[in-house]
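See below for the structure under consideration.
Every protein chain except one is present and positioned as in the full complex.
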Amino acid sequence: MMVIMQVNSRDEDIQAIQEHLHKRGLEGQINRGVERTVIGVLGNTYPELRDELELLPGVREVVPISRPYKLSSREFQPESTTFKVGPVTIGGGEFVIMAGPCSVESEQQVMDTARAVKEAGGNILRGGAFKPRSSPYSFRGLGEEGLKYLANAKDETGLPIITEVMDTRDVEMVSRYADILQIGARNMQNFTLLDEVGRSGKPVMLKRSFAATYEDWLLAAEYVLSAGNKQLMLCERGIRTFETYTRNTMDIAAMPAIKRLSHLPIIADPSHGTGKWYLVTPVALAAVAAGADGLQVEVHPNPDMALSDGAQSLNFENFKRLTTLVMAVRKATEQVPSAP
Amino acid sequence: MMVIMQVNSRDEDIQAIQEHLHKRGLEGQINRGVERTVIGVLGNTYPELRDELELLPGVREVVPISRPYKLSSREFQPESTTFKVGPVTIGGGEFVIMAGPCSVESEQQVMDTARAVKEAGGNILRGGAFKPRSSPYSFRGLGEEGLKYLANAKDETGLPIITEVMDTRDVEMVSRYADILQIGARNMQNFTLLDEVGRSGKPVMLKRSFAATYEDWLLAAEYVLSAGNKQLMLCERGIRTFETYTRNTMDIAAMPAIKRLSHLPIIADPSHGTGKWYLVTPVALAAVAAGADGLQVEVHPNPDMALSDGAQSLNFENFKRLTTLVMAVRKATEQVPSAP
Amino acid sequence: MMVIMQVNSRDEDIQAIQEHLHKRGLEGQINRGVERTVIGVLGNTYPELRDELELLPGVREVVPISRPYKLSSREFQPESTTFKVGPVTIGGGEFVIMAGPCSVESEQQVMDTARAVKEAGGNILRGGAFKPRSSPYSFRGLGEEGLKYLANAKDETGLPIITEVMDTRDVEMVSRYADILQIGARNMQNFTLLDEVGRSGKPVMLKRSFAATYEDWLLAAEYVLSAGNKQLMLCERGIRTFETYTRNTMDIAAMPAIKRLSHLPIIADPSHGTGKWYLVTPVALAAVAAGADGLQVEVHPNPDMALSDGAQSLNFENFKRLTTLVMAVRKATEQVPSAP
Partner (left out) sequence: MMVIMQVNSRDEDIQAIQEHLHKRGLEGQINRGVERTVIGVLGNTYPELRDELELLPGVREVVPISRPYKLSSREFQPESTTFKVGPVTIGGGEFVIMAGPCSVESEQQVMDTARAVKEAGGNILRGGAFKPRSSPYSFRGLGEEGLKYLANAKDETGLPIITEVMDTRDVEMVSRYADILQIGARNMQNFTLLDEVGRSGKPVMLKRSFAATYEDWLLAAEYVLSAGNKQLMLCERGIRTFETYTRNTMDIAAMPAIKRLSHLPIIADPSHGTGKWYLVTPVALAAVAAGADGLQVEVHPNPDMALSDGAQSLNFENFKRLTTLVMAVRKATEQVPSAP
């Protein structure tokens, strides 16, 4: 349920609504938009509540919403979410390129890659220090040591850092190094972790599980938002289907569909989305043309020697080529209004 | 198995190979490329055949191929297939836009749509006279009457016609009207129909079944090619996944993947690929950016009143906007070499 | 829409309804059940029709049905469909075991298998003379020659024959040999073929496409039923999922779900459902326990040498073991009422 306030509603009207909701064991989340203030009602509502609220002063309309997600919906917040990460703007018409190695392997590897990413026009450095690996016998990351390498690379290049956090117990420590906390696909429904990054106050990127519908995904976003963290973006990285030639099937329609359903920025990860380096650039361009707000791409100085995901990583030369083409397509599609 | 001939091989060498294959109950399909002639061996081969063939004059190499499709593979024919349909070139760097109504409903509807398609820059008219419908109680098309309307629209606008054929018994009749025979997704593995359109000599567009892997699809193409028909293109129209917000999940990676695996032109159908008209343009642009050789789009004078697929049809204004944007993206990506 | 007649309604009441429907361009399909007569209205109905019909004499109630299939629904026909194929009863509490080779390969192979099937307690002989093969280079069946071998085996053993028909042009010829026409999974939405077997008057078994929902499947059944053929049964043979260890994922819930949604008998095919012979027996038993009306199983004198589907075929010894176990589970579950 959402309470839409009149244009000239006063602060005490909003206060009165909050108090009414508290008496009912509910909570109101306020969104002060450019044109109107909307209050999302969180908790178990009941049909009569609608009448109760519509009678309060300053209320224009009470709208029941059939979709189970609220705070992440376009209805709740018509304006697209935008926020800053250091010098970089996410959302709001800006385009962001996050790139770097799947796994942090050595100080040299991270530093070399950070320089190449920056030189090619990338604006955020990615790198995994804690790696979710299907097998316990695979390389599982350097841990805090890896985070230090990333911090050094940030010091030198000025690129903000995005890195994955996998365990509620690590959120505080990882937050000391990272500019953006990444929730990986396998943890998209690790709800206590979502609660924790929601409370962290850090910008968050929530990857879609390879088995999640849009609704599942936006409900997971709801965990972060309802914990009070509005600096959230989503990342499509392919879903699991019967096709096995590609590692996943990149759901390209997620770009315009999510922009219609939600105000959150949407990033595309063509590396996991395809699993094959020679498909990364065409699919990245497709995501740009379909309206993505940014890309996350795996880049490695020497993909053949990578400790993880080598097959889907670009070398520096191919990454440079990608950014050049991305800018060309981006320019061509700037005339494309977001889906009506 | 493929026999790669020497550069200076003679016709009698090729003749001798054919005779050898016939004696073994096999058949050779000859592909005279720009640089070299390749003979694909069709039938059940056996390991010793490789030695037998390598000893024959003019043979450079005999290559066993592990993929089950042969004639459709890039290995067999490195040059991209290209052919003409009336004034329109399919493949070979040209871009084709096929558009029109899902179902032919009336002479007026077809004529109006044909004019709008032409004016907006489309170059082939699509329209269904025989409709495969999930329910027997849905509108199943006007049959031959519908084909006549299409023919009239072609007479007036000069646009070649693509239309679906569903039954082996109709191939001859439909071929009298159509410039391209379309095999729908549900008939992709209707093997006797594939044989029949293979023998028809007409250009064919083979849509991917919503449950077919790339391998299934290229094997279906193999039916058409092995019947002697090389004027064949493929069309990706989305696959069935667990996501239900969209009618199908458009497999965008199919554009670069199929171009790598096969020499056949690849068309994208964002109408069936998404099932929602407001997703059609972004996904169409994505397909262009990913390297598609063309688009097939559903256009209707009044989508709300369409007898089929109204929800995914563009009106004339939105179609005009689509073609403008397609041309802009196409230009931006002309610098994109096909996937390495 | 369904018209439910009063218990004491007269033939002329039903006649009057038919005439009313004809005037409206609709058609009524009559189902005289044990307790009540129900008339299914086929064609494009409109809301006012409900009132029109309820005013006619003998009508108890007019029920709009939201599901798109009608004739195949339990609502239309509460009693389970049952029919005879030679000496064998399909449905209605009887259990049928259809077995035989995937492909008819030779007269000897068919005869040997038929004897083994009969001896082990099977009651219908299956065998493919026209084979839908993913690749045009695979063995595609012996055609009419194969049907003759099946007929000979029937003459000797008395087992009725089920065999696949793939092309509308072959329906008449195949019907001269077969007792049951099988529509394969790949042709489940070959709608003109469904029309044709619907008109044939022969018992039909409709396999579920590996990408069909229950609704798609029952709509395909609707084609056969609406052409006037009520001797129809369904066969679940596994769906395509992301799991690749098995050839398909057997949808075991289809047994009770289809029995709830429809009155048609439901057969299970654990051979295609798993693709591995060592999984066939456990999954066959599962289908029996879940309420299937029968099984279709691939049996071959020498699976390692089979021209198709050897990996999923049982040898005679394992088939004998299967039938023994099936009978034991069947007996244990006879106390199980069909799903409430």
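In order of appearance the chains are A, B and C, and numbering begins at 1 in each one.
The definition used in the following text is that a contact is a pair of C-beta atoms (placed from the backbone, for glycine too) under 8 Å apart; a residue touches a chain by one contact, two chains touch by 3 or more.
Being a predicted model, the structure only gives us computed values, none of them experimental.
Although it is not drawn, the missing chain touches A, B, C when the whole complex is taken into account. Contact with the chain not shown here comes from a single listed residue; of C:104, C:220, C:235 or C:283, that residue is C:283.
Only one of the listed residues, C:111, C:173, C:227 or C:329, touches the absent chain: C:329. Within the full complex, the residue among C:150, C:239 or C:297 touching the omitted chain is C:239.
Annotation: of A:187, A:200, A:246 or A:333, A:187 touches the absent chain (contact as defined above).
Residue-wise, the contact with the chain that is not shown comes from B:244, picked out of B:15, B:44, B:108 or B:244. Touching residues on subunit B toward the chain that is not drawn are 240-242, 244.
For subunit C, the residues in touch with the chain missing from this view are 211, 213-215, 239, 241-246, 249-253, 255-257, 260, 273-274, 278-279, 281-283, 285-291, 325, 328-329, 331-333, 335-336, 339-340.
Subunit A residues in contact with the hidden partner, per the touch definition given at the top, are 42-44, 68-70, 132-137, 140, 166-169, 186-187, 189-192, 209-211, 215-216, 219-220, 222-223, 226, 240.
Operating definition for what follows: only the chains that are shown with their structure count from here on.
Judged by the touch criterion defined above, the protein chains are all mutually in contact, each touching every other. The geometric centre of subunit A is 37 Å away from that of subunit B, both derived from CA atoms. Separating the CA-averaged centres of subunit A and subunit C is a span of 48 Å. Inter-chain spacing, taken between the CA centroids of subunit B and subunit C, is 33 Å.
Listed for subunit A are residues 241-242, 244, each touching two or more other chains.
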